[in-house]
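If you scroll down you'll find the structure; I have some questions about it.
All protein chains but one are shown in place.
Take a look at chain A:
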Amino acid sequence: MENIGVLMACPMSSYLEQELDKRFKLFRFWNVPQKNGFLIQHADSIRAVVGNAFAGADAELINSLPKLEIVSSFSVGLDKIDLNKCKEKGIRVTNTPDVLTEDVADLAIGLMLAVLRRICECDRYVRKGLWKSGDFKLTSKFSGKSVGIIGLGRIGLAIAKRAEAFGCPISYYTRSEKPNTNYKYYPTVVELASNCQILVVACALTPETRHIVNREVMEALGSNGILINIGRGPHVDEKELVSALLEGRLGGAGLDVFENEPEVPEQLFGLENVVLLPHVGSGTEETRKAMADLVLGNLEAHFLNKPLLTPVV
């Protein structure tokens, strides 16, 4: 398969990069000085694209790769791939579900504890040598707080399972009520936000869910409410979020994703009720290796005419 051209959209995993290099003819798109020239020269040999949460395969890229057969995403989210275009052209698409579910759910709970119990802020305080200067402020209890989940897929359910171990009552919003669950359903996000103390975004990013957490939702969540986003930046109206936090209309936030990564609104940097992470939801050695193996497994299956491991299209 060494003659099969694979285009890697951006750096994502040195292990994956090495393996792709060994097995295929790997093109690193981020090292290309002039993208148009590159595409003209190499488009005919590129039969696969490997993308992730930052860069995938939009209509423009797909149109410039006439021999493209498969897009294999190093993520579970598919918002960076033009799925309709792929369906139209018969291009296969795979992602990395399940292997990252637990890591993302773990991080969601970690963020809840970090925000409510001010762990990061206290660590900062100790490192600055402020312990002797006086008392720290009282923080908020986590156990027993009501948790509202937007999206009850694999990740949403894993978050619910963990939060339940802390005695947290669980409620959720999805487009339609799920049949096999005991959790309380709310038919709108505003109602969900009005009835929970911690709101977590755990749904897929689609045109319908863009800015699903808007000003109205944040006000319903309120000055004692906490927002946790481990989905995609565009799920939340970031401009509104910044003013809600600065003005105290929202109680706090734990964010792993942003509208325009790696840019993060600097006004949030000094807020002690906000924890900011650089999109590390699936960021463990174990999981990134499992994700990379799934990408490799899907590509091999495709080029050996075997059934894809985790197809989406």
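Everything below uses one rule, namely that a residue touches a chain if its C-beta (ideal position, glycine included) is under 8 Å from a C-beta of that chain, and two chains touch if they have at least 3 such contacts; residues count from 1.
One rule holds for everything that comes next: contacts and distances are computed from a predicted model.
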>> According to UniProt, what is the chain that's been left out of this complex called? Choose from "ADP-ribosyl cyclase/cyclic ADP-ribose hydrolase 1", "G protein subunit beta 5", "Glyoxylate/hydroxypyruvate reductase HPR3-like" or "Transcription initiation factor TFIID subunit 5".
In response: "Glyoxylate/hydroxypyruvate reductase HPR3-like"
> Looking at A:110, A:151 or A:252, which makes contact with the chain not pictured?
Replying inline: A:110
>> Using the document's definition of touch, tell me which of A:84, A:143, A:188 or A:206 contacts the absent chain.
In response: A:143
> Please identify, in ascending order, the residues of chain A that touch the omitted chain?
Replying inline: 11, 102-103, 106-107, 109-111, 113-114, 117-120, 122-127, 129, 131-132, 135-136, 138-144, 161-162, 164-167, 261-264, 266, 269-270, 275-278, 280, 283-288
